[in-house]
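See structure below.
Up next, chain A:
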Amino acid sequence: MIRFDNVVKRFGDLTVLEDLNFSVTPGEFVCLIGPSGSGKTTILRLLMTLEKVTEGTIYVEGRPLSHMDRNGSLTPADEKYLREARKTIGMVFQQFNLFPNMNVLRNVTEGPIRSLGKSRDEAEQKAKELLELVGLSDKLTAKPGQLSGGQQQRVAIARALAMEPRGMLLDEVTSALDPELVTGVLHLLKDIADSTDITFLCVTHEMQFARDVSDRVMMFDSGRVLEDAAPEKLFTDPDHERTRGFLHAVLDRA
Partner candidate 1 sequence: MFDNFDIYLDRILLGLPATLWAVFGGIGLTIVLSFAAGIGLLSPRRWVRIPVRVYVEGFRGSSEIVQLFFFAVALSIFLGIPLAATPLNALMIGIMVLGLNHGSYGAEIVRGAVQSVPRAQHEGAVALNFSPAQRMWRVLLPQAVVEMLPSLNNLFIQLVKGSALLSLIAVPEMTKKADELRAIPAFAQDLWMIYLTLLVFYFVISVGITWIMRLLETLAAARVGRPIPSREKALARGGAA
Partner candidate 2 sequence: MEIWRWDRFFEVWPYIGEGLVTTITYTLLGSVVAYVLGLIFAVVRQLRIPVVDQILWGFIEFVRSTPLLVQVFFLFHVLRPELLSGTGVDLSTQRLIVGTAAVGIHYACYTSEVYRAGIEAVPRGQWEAATALSIPGMRVWTGIILPQAVPRVLPALGNYTIAMFKEVPLLFTIGVLDIVFYVKTVFASDVGGAGPEAWFAAGLTFLALSYPCSLLVRRLERRVGTV
């Protein structure tokens, strides 16, 4: 589904990702953990084409994300190609990024109508189902500003699902929420993960959640994958001292 091939990302002199190689198979739920600034979020942003790779290639479903195949030779991707590639992948942001000028229903239907070319009826039908799934069918006409953080994040999840993505990127989706709202959103995500075959790539600081839902956990440090293992192994018997230290620090805080 997703493959990083010798990917390097630098911002000026700062190297955020160093020669990164990994792949994610379809249907997998992979959590990325590690200290702040270790490059986890950058991976999601690269996949969403919000940033460009400095070196290397990212493949999504076998196709390179930054280049397109034109008559057998690779040329830099144009906007049309990028928009096509983005349709495969949905993203939920830390700060929700709902459109404050649109009501809940419009937030969810905007993408399907404008980029998938669905009819308004079809899009609204689907949106209502999704909003029911996230438990907000009574808020269709509310504006994002009238909702709690937890509700806004549910709308954002429904909005990402409405695009019928095959891959979902979750960028610290509970970090901006009040503690009492976190559990609900995490439960929702677990339900979705269990009931669909969407591939998830999830940056999180919720270690219990990572342990419960993921098929694989990748520990990042300074732009490298320090450890890549099944959750049981990584959380109980990590290979690296650095991982152990990080887990201790996070668990102590919680």
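The candidates came about this way: all candidates are chains of the complex that A comes from, given by their letters.
By our rule, a residue touches a chain if its C-beta (ideal position, glycine included) is under 8 Å from a C-beta of that chain, and two chains touch if they have at least 3 such contacts; residues count from 1.
This one's a predicted model, so the numbers in the text were calculated from it and none came from an experiment.
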Task: Complex member touching chain A, one of 1 or 2 - done: 2
- [ ] Enumerate the contact residues on chain A facing candidate 2 in the complex.
- [x] 48-50, 79, 83, 86-87, 89-91, 93, 95-102, 110-111, 114-116, 159-160, 163
